[in-house]
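My questions all concern the structure below.
With one protein chain removed, the remaining protein chains of the complex are shown where they sit.
Chain naming follows the written order as A, B and C, and within any one chain the residues start at number 1.
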Amino acid sequence: MSSPESRTLRYVDALREAFEQEMERDSTVFLFGLDVDDHLGIQGSTKGLLERFGPERVFTTPLSEDAMTGVAIGAAMAGRRPVHVHIRMDFMLLCMNQLVNIAAKAHYMWGGQVRVPLVVRSMVGKSWGQGAQHSQGLHALFAHIPGLKVVAPSNAHDAKGCMIAAIRDDNPVIFMEHRLLYNTEADVPVAPCEVPFGKARLCTRGDDITIVGVSNMVQEAIRAAELLAEAGVRAEVVDPISIVPLDIATIVRSARRTRRLLVVDNGWTMCGVSAEIAARVAEETEGVRIRRMGFAPTTCPTSPWLEADFYPNPATIAETAWAMARPDAPAWRPDPERARLAWQVQFKGPF
Amino acid sequence: MSSPESRTLRYVDALREAFEQEMERDSTVFLFGLDVDDHLGIQGSTKGLLERFGPERVFTTPLSEDAMTGVAIGAAMAGRRPVHVHIRMDFMLLCMNQLVNIAAKAHYMWGGQVRVPLVVRSMVGKSWGQGAQHSQGLHALFAHIPGLKVVAPSNAHDAKGCMIAAIRDDNPVIFMEHRLLYNTEADVPVAPCEVPFGKARLCTRGDDITIVGVSNMVQEAIRAAELLAEAGVRAEVVDPISIVPLDIATIVRSARRTRRLLVVDNGWTMCGVSAEIAARVAEETEGVRIRRMGFAPTTCPTSPWLEADFYPNPATIAETAWAMARPDAPAWRPDPERARLAWQVQFKGPF
Amino acid sequence: MSEETVRLYRSLKRIRRVEEVTAEIYPSDKIKSPVHLAIGQEQVSVAVCDVLGPRDWVGGSYRSHAMHLAKGGSLPGLIAEMYGKETGCCRGKGGSMHVIDVAAGVMGSSAVVGTQIPMATGYALAAKMAGDGSVVAVFFGDGATEEGCFYESLNFAALHRLPILYVCENNGYAIHEPLSKRRARPEGICGAAEALGVPATRIDDGCVFAIRSAAETAVRTMRTGGGPALIEAVVYRWRQHVGPNEDYDQGYRGHDEAQPWKERDQVARLAGMLDPATREAVDAGIEAEIEAAVAFAESSPVPAAEELYADVFA
Partner (left out) sequence: MSEETVRLYRSLKRIRRVEEVTAEIYPSDKIKSPVHLAIGQEQVSVAVCDVLGPRDWVGGSYRSHAMHLAKGGSLPGLIAEMYGKETGCCRGKGGSMHVIDVAAGVMGSSAVVGTQIPMATGYALAAKMAGDGSVVAVFFGDGATEEGCFYESLNFAALHRLPILYVCENNGYAIHEPLSKRRARPEGICGAAEALGVPATRIDDGCVFAIRSAAETAVRTMRTGGGPALIEAVVYRWRQHVGPNEDYDQGYRGHDEAQPWKERDQVARLAGMLDPATREAVDAGIEAEIEAAVAFAESSPVPAAEELYADVFA
């Protein structure tokens, strides 16, 4: 990911840079949604844009997710390129009708006469009592519907590149951002750059097991791979980057080689992205051991003592991967102290 | 399914009988939704109930799916047992927020203090130009969310038994009814009866391949099995009846035996119920060939010449199953004339 | 007999005849789609579209044949679409409920009640951003005013002073359910709009000139930044909610209710205002046009199988 014309940037700043560069390049791009123009600017990801591009292109809205989504869709069909922001993915449940019944279908149902170049940003919350209604990774709901693209960049580099690609895309793109990734840093090109959709990345190389992570779970999987490496298991961590389109070929290729596939999602497994990846690999290969991890099959509780077990973490991922890679060896789990260092990232306000 | 105290009934009449018997038994049951009290009575499924139980328990609503769902949830928490009706599953996209953020989570998030004994009926449309917004089988969206039960009875017997079980259930139940099943007949008990959730049914027996159908696709799979039988392939058709809870054990048992699993869903495959079943079987077994069929990965077109290929049908199911069961034999497809007889059920109004 | 009267008559009669011919063809099963006819309510589309220009947009519901035609949307494209043919306005993928003609400013109609209202509001936002003086009109029924997105959209449009005319075609029914079973204050639609900051006008006699005049005033204001407006036009649906027939024998409404509306029929009224020669010439032109459009649809090819997979993504 490194290049002379790049520097270390936080995820949230990489997003901001993407908006700035694209809004500069294309005057039809505008950015709206609750709180995009306040002094916090969506954790900083929209900060300064109001001052630079004015209130016609950067503005808050009434609390009307359903209609505002329709407005975004209509404006997109009429030739604008809106970026619509939700501070939690959970709130997108209010605008499923517009997204599924209009945005996803417009180009097809209206015989190719219109396009919907729309980006819908949404943040996924975790920890600090986010709980039932502020923590859901709902990407599978969108991935299920033909006509929507779904992207979940796991690092600052891809955040910028995917956002620019999303804004330039002529289709509706659901953009999932995990709140805990916002402060993570990566090497990010200075110039505008696109990370193409439908091309997975191999984050680590290994022959013992393939671990596919989604969104934040890519980071957790990479930490798990480090713990596993110390125990002598070499995991190949794959980041699909985009869920739709999905680069299943890269995943299948890796799984064919390692004969073991563990999919770790930042959402529920039932009818989730992990189910899709597992099913596709099962359809296309034979003899691959397959396991899935994701949210516990429960609502997300707020109490941290319960919440800890709701999510996969490097320790549980490593433990599961070990059991798959070394089925005949005794069970192993990473040293709790090292594991703790690897995953105790906690979100503590502002909300 | 037969018994001396039963008789042949249409699916739609079996539903009506379930409401009548449950509303008679329990005065807290009420039924509401657009058009439930008009002269057509939701294709007949609610006909006569207004006259019998009065407008306090059978009533139409304003066109306000979101709030009406909240009303149903609140009434349920306050001790009533509402049945809320949508004439198309597509319209449920308007009330995802209430269903996912409240109904599914209420019991858990509020520490077990409340229950949501709610039934949400929804019809899935097909043919006669239903198209993009009147044809979606969206059960996977609900199955993805812990806390919702999802049921899709495929015949009149199960329609009655599942509806009675759903009304008596203390949890929100999403009840999916395929419009083309409404006129199909089965032997249905006269007395109130419950079909338990989480128990799959073997519809046909066979050793060559397991075909799991969902909703309407159970009927299509049974017809495919007949065509296959003529070609010497014995298919075991499994009807899960409920998607949540899912009787995966029965499916795994059958697939272990036949070594081949074809899942045919009445929805999209990507992150769909077919993905879940395929993934679970892949996780729990080895050496089973797995394939999925479902809606084409497109929006549903209205033109009948295009729509025909959007859905799996007995001919394409049989053809796929054959290729799996007889990988070394030449490809086979059923005689078009016989296949046509098996699947040309067309819906022609009223809407 | 003003030029305006001739123009309005032509548009009214043309729509009426297209809908009647659709109803006649319907039992033949050549139409592969449900049809929601606007017979009896054509004047709303006709009046509003008469004050719009080619660069203005209209949007509507599943009941949009009238709007489509009044705005200049393709007639052959409409009929071919109902026939499910490749030459249909949606290439056979939308059917009667999803008509569109981008070249004519018809934005594509939607069959989930109310969905077109926010979408059209987005077109109005784009129009304001473009600053070219173009406007949007969006048509919807009384039932659509019960959906939350109606209020959300109006508030947003008022807040941003968007150039959009909300047109409620209040025919008193949502399918078979009368307004009184759906709204505590059946007369409250305009009041709700006003409370949100959208000036509203109600026209209860179905007069095409009255609707046109209200639309003209509203559109003139909004072309220069005056912001949105709402017109509630009370009308009556003569046929079934969906399908080609009358349904006065079904019990939910009677002929007596329809009678005053049939007496006020705007097609007949304007026909009476034309001299016979003009009227006959107009009528003949319409019949010829419809005949050609039907022939076009009938002779058009069906979509190729691979079309199923085209246009999922742009």
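By our rule, a residue touches a chain if its C-beta (ideal position, glycine included) is under 8 Å from a C-beta of that chain, and two chains touch if they have at least 3 such contacts.
Fair warning: this is a prediction, and the values are worked out from it, not measured in the lab.
Here is the thing to keep in mind: the chain we left out touches A, B, C in the whole complex. Among the residues B:44, B:70 or B:192, only B:70 touches the chain that is left out of the figure. Touching the chain that is not shown, out of C:195, C:268, C:281 or C:304: C:195 (per the contact rule at the top).
Across B:108, B:310 or B:332, the residue that sits in touch with the chain not pictured is B:108.
Contact with the chain that does not appear here is found for just one residue of A:66, A:265 or A:283, A:66.
Although one chain is hidden here, its contacts on subunit B can still be listed: residues 30, 56, 61-62, 64, 66-80, 97-98, 101-102, 106-117, 146-147, 149, 170-171. Remark: the residues of subunit A touching the chain excluded from display are 34-35, 38-40, 59-67, 90-91, 93-94, 128-129, 131-134, 296-299, 301-306, 309-310, 348-351. The chain not displayed touches subunit C at residues 146-152, 155, 158-159, 181-185, 188, 191-192, 194-198.
Operating definition for what follows: only the chains that are shown with their structure count from here on.
Listed by label, the chains that touch subunit A and also subunit B are C.
Central chain by Cα centroid: B, whose mean Cα position is closest to the mean of all protein Cα atoms.
With centres defined as mean CA coordinates, subunit B is found 31 Å away from subunit A. Our note on geometry: subunit A versus subunit C, Cα centroid distance of 42 Å, whole angstroms.
Between subunit B and subunit C the centroid-to-centroid distance comes to 36 Å (mean Cα coordinates, whole Å). Taken residue by residue, subunit B touches two or more other chains at 66, 90-91, 93-94, 131-133, 297-299, 301, whereas all remaining positions touch fewer.
Shared interface positions of subunit C, i.e. residues touching 2 or more other chains, are given as 88, 90, 92-94, 98, 110, 112, 148, 312.
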